[in-house]
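Please read the structure below before turning to the comments.
Shown here: the complex without one of its protein chains, the others still in place.
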Amino acid sequence: MIEIDNVSKCYGSFQVLKNCSASIADGEVVVICGPSGSGKSTLIKTVNGLETIDSGEINVSGFRLAPDVTNVAALRRSVGMVFQSFELFPHLTVLSNVTIAQIKVLKRSRAAAEEKARMLLARVGLSGHITKYPAQLSGGQQQRVAIARALALDPKVMLFDEPTSALDPEMVNEVLEVMTGLARQGMTMVCVTHEMGFARSVANRVLFMDDGEIVETAASAKFFDDPQSERAKAFLAKILRH
Amino acid sequence: MSLLFEPTPDGAGRYLDWILNGLCWTLLLALGAWTIALVVGTLVGVARTLPNGILLRLGRVYVETFRNIPLLVQMFFWYFVLPELLPVRIGMAIKQMDPPWGSFIPALICLGLFTAARIAEQVRAGLQALPPGQIQAASALGFSPGGTYRLILLPQAFRIILPTLTNEFMTIFKNTSVALTIGLVELTATAREINENTFRTFEAFGVVTIVYLVIALIAWQVMHRIERAVQLPSLVSGRARP
Partner (left out) sequence: MTVDLAALVNAFPFLLKGLWFTLQITLVGVCGGIVFGSLLAIARLSQNRLLSTLATAYVNLMRSIPLILVIFWVFFLVPWAIGWITGNGRPVAVGASLTIFVTFVLFEAAYYAEIVRAGFRSISPGQYAACDALGLSKLHAYIYILFPQAIRNVLPILLTQTIVLFQDTSLVYVISATDLLGAATKIAQRDGRLVEMYLIVGVIYFVFCFAASQFVKQLQGRLAYGVR
């Protein structure tokens, strides 16, 4: 489904991604973890073209991303993204947030878009909040709307960039539950997250990144029980201490 | 631009002299009014933050009056209406003031008080942006109210509002042009006179436009230097950090 082949990227003189390669199969749930500044966010944003790459190639379900490819509009329809800061549109209702891209990008009729939106909002448990504005919702509720908004375009892949990092602890679970449900239904997911519990129980594989490189890849259980690289061991020791 | 160096009809010099004369009046009016505005504006602004109800209301009346009537109408009031409303002898004395001063003094008072109303609002906003703990701390140290404002609150408030004050400073130079309606031969009036004498519209107004641009540039530079010189790291962007 997704092939990342020797991707590199520089910001000025700082190399943020160094020859990263990975392969994600259809229906797989992959977690990318690592210390701050390791390039995790940048890597995941290259998959839907929000960040360009300087060298290498990415293939997403047949769509080719390379330094020379500039038109990525078509790609956005098959890849959905959820942001750390939710980024709901504050001037639109919850329902409108989920329908606007369907209407403007996929050219669905308003009726079809609303029907889909209601279905998705019910799925994430927010049917009663359809006419509210984002500011009236809690962080956890806003993030669930954001997930519904991304799902409304029927993507083949869902990307999550630290979806729970900006949430108060008591709201993290409601979002993780939605993500777990998605995984169980077979969605291909790539998640940058610090939630190791989620990674261990839901993810198929873990990609560990440090300093711009993908240092270790392993099945999730194996990664947590028996990390191979020194850097992964050090990272896990710091994270799992509490 | 050769216009500048041609002799004037009254043989008393060149057009350049007219421009310099106009420039002098503009600068004199602007800087004089600015001084009045700072003093009066600060007093009124402070008055609007005091617990004294009478001062608060008086301040509000002052600000609302001077902000909701156009500057030109206010000029007419000071020049035409006030002499009529005052006791006959004072009114006559005012009307008999010699030409430049007969226009300059009303313009000075008018522009000064007009700008003061705007500065008062900005000072009030700056004072209200300070953490309430500042007054408490000053009290605890034994400062009198006057001392508190002079030494603790106003220095901080002014740093916060420097950007808006800069805007006000640049505006006052533009507002001096309104005084031409009551007979002050400042820069814009000079442009009009040169045009009437030579019909070289483009040059006459062009030169004056350039002079205004230079004034704006210098005014901005001056305020910018002041801003940099008094900047406190914790007050950048107007928010005090603990």
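All chains are identified by letter, namely A and B, in their written order; residue positions are counted from 1 within each chain.
Keep this in mind: contacts are C-beta pairs under 8 Å (C-beta built on N, C-alpha and C of every residue); 3 or more make two chains touch, one makes a residue touch a chain.
Here the structure is a predicted model, which means the values were calculated and not measured.
The hidden chain makes contact, of the residues A:Ile32, A:Ile58 or A:Leu137, with A:Leu137.
Checked against the full complex, the one of A:Met1, A:Leu50 or A:Ala66 touching the unshown chain is A:Leu50. Annotation: of A:Ile4, A:Ala101 or A:Val206, A:Ala101 touches the absent chain (contact as defined above).
Only one of A:Asn6, A:Ser55, A:Ser85 or A:Ser201 touches the chain withheld from this view, namely A:Ser85. Although one chain is hidden here, its contacts on chain B can still be listed: residues 64-65, 67-74, 76-77, 80-81, 84-85, 170, 174-178, 180-181, 188, 191-192, 195, 201-202, 205, 208-209, 212-213, 216-217.
Contact residues of chain A toward the unshown chain are 48, 50, 73, 76-77, 79-81, 83, 85, 87-91, 100-101, 104-105, 133-138, 149-150, 153.
Basically, only the chains that are shown with their structure count from here on.
The distance from the centre of chain A to the centre of chain B, each centre being the mean of the chain's C-alpha atoms, comes to 55 Å.
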